[in-house]
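Before I ask anything, here is the structure I am working with.
Only a single protein chain was left out; the remaining protein chains are all shown in position.
All chains are identified by letter, namely A and B, in their written order; residue positions are counted from 1 within each chain.
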Amino acid sequence: MFTVEDLREIIEMVEKSSLQSFELEQGSEKLRMTKAANGSLVKESQSFADEINNKVEIKSLGNKVVERDEEGINVIASPMVGTFYAAAEPGGEALVKVGQKVTAGSVVGIVEVMKLFNEIEAEIAGVITDVLVKDGDFVEYGQPLFRVCAEKS
Amino acid sequence: MQIKVARPGLLTTIQDLGRRGYQKYGIIASGAMDNWALRIGNAVVGNKPEEAGLEITMSGPVLELPAGLFFSLTGGDLKAEIEGIAVPMWRPIHIKKKCQLRFGRPILGCRSYMTVSGGFDVAKVMGSKSTYLRAALGGFQGRSLQKDDILPIGTSLIREGKWRERNAFFSAPCWYVPQYYVPSSKETVTLRYTVGGQWNAFSKRSQQDFSAAVFSLSNQSDRMGYRLSGPKLMLKDSLEMISEAVAFGSVQVPPDGNPIILMADRQTAGGYPKIGQIILADLPKTGQLAPGSKVCFSEVSLQEAEILYLEQEKKYRDLLRSIAWNLLLRAEA
Partner (left out) sequence: MVKKILIANRGEIAVRIIRTCREMGIETIAIYSLPDKNSLHVKLADQSCCIGPASPKESYLQIPAILQAAKNMGADAIHPGYGFLAENADFAQACKDEGIIFIGPSAAAIRKMGDKAEAKKAMAAAGVPTVPGTVGLISDVEKAASVAAGIGYPVIVKATAGGGGKGMRIAKEEASLRQAIQLAQKEAASSFGNGGVYLEKYLAAPRHVEIQIMADGYGNIVHLGERDCSVQRRHQKLLEESPSPGLSTEIRKAMGNAAVLAAKAVEYCGAGTVEFLLDEDGSFYFMEMNTRIQVEHPVTEMVTGLDLVKAQILATVGEHLPFEQSEIELRGCALECRINAEDPGADFVPSPGILEKYQVPGGFGVRIDSAAFEGAAVLPFYDSMIAKVIVWGATRKEAIQRMQRVLDEFTILGVKTTIPFHQQVLADEKFCLGEFNTSFLETFTFSSK
């Protein structure tokens, strides 16, 4: 997921380069940037808002989709490297099951990284259709964890 | 920055890791009943481990939190909520808008710790901010909190990183320190011990009872000690004993045969025979017991006790490092 810091960094780097347009697909998210017609380099960096308005046109496309599906199936991918746990406590009940309804803020799993636990949020409202990992699996960044059938809005 | 006390709760006191170096003068050590919870609570808000926090007992206070505050709740789960929304524990929380923090019924354990980034700005007495109620020493004016008390807070040591905006009142990160020891009131808690200084003075029957029976905490259980009820523990013969040092977790048995687990506000020396010593690694768990809790005891060797303690402290250092990475990285806003 692109944050303000990510965007600022990316804009600065594209700005400093000779690129006229730049497109980046990161997992399920797409970012497209094109420089204004004069393509001139900014010597002094203005405020972030100015950069967006004057120099660069940003289109942030899509949501957490890894496989796009006509039926609107989305995938929740792991935002970090570590050990996946299906339940909040060892031996506890799984946080989500197939067929369960989730909202954007629902915690669907835990990933442990160097002794700290990280809550994985669904970030999308819908119904869990597949659980792709087991309790205790080692997961990579971007690894698909669950498939969700998005709520039709 | 300050926190205003709207309602004081049952027993809310300022505690740090205790008053050290003065027991030889008869000054009680005091300090947090669950020092693991306090140390972790301090770590997640960027404080030093010995910084003072609020020890919240059973029925919690109602506190007015200022915008900009960084705090954390660790230890027992007393169902904390802000304006009706559950407050996640064992991680830092950033208050966005002035609001009230309230507590409900205890779900797990019975003492919750509230640490604030920058610590509570109260005077140290004999090197510590801990409250010793009986002598009205330290903490906030030597007493537990009362309505309308204003608690001054030091400058925050952390900044928000990539945290989730939970709602209008607070944001918090997705990471937290997993808790592993806080017991629920339903289970019988096993406390490991090494044999006490006067173990051999007890009858064989009593030694067996101590390690096999289930005891429960009577209503006369507080920060000074937990009085247990269960089988009475008897000595082989009467014992003439000179008072000697006691420690946090020492289990002493007065003439009536009902053992007492000595806790944070214990006296400095005791003349009752000690049947066992709760190991350091189990003290945090012990600090979360409340009247009515059921306990049983399990003997371990001194060597095992040391190994368990070292494991716990290694875990603590590993967590400290992981927390520092998350706070440090996130702090480069």
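Everything that follows uses one rule, which is that a residue touches a chain if its C-beta (ideal position, glycine included) is under 8 Å from a C-beta of that chain, and two chains touch if they have at least 3 such contacts.
If you're wondering where the values come from, they're calculated on a predicted model, not measured in any experiment.
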In the complete assembly, which of B:100, B:185 or B:322 touches the absent chain?
B:322
Suppose we count only contacts with the excluded chain; which residues of subunit B make the list?
318, 321-322, 325-326, 329, 332
Given the full complex, what residues of subunit A touch the hidden partner chain?
5-6, 9-10, 13-14, 16-19, 22, 24, 26-27, 41, 80-83, 113-114, 116, 138, 140-143
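Here is the rule we use: only the chains that are shown with their structure count from here on.
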Can you check how far apart subunit A and subunit B are, centre to centre, with Cα atoms defining each centre and the answer in Å?
39
Which residues of subunit A touch subunit B in the complex?
3, 5, 105, 112-121
For subunit B, which residues count as touching subunit A in their complex?
162, 164, 166, 174-178, 315, 318-319, 321-323, 325-326, 333
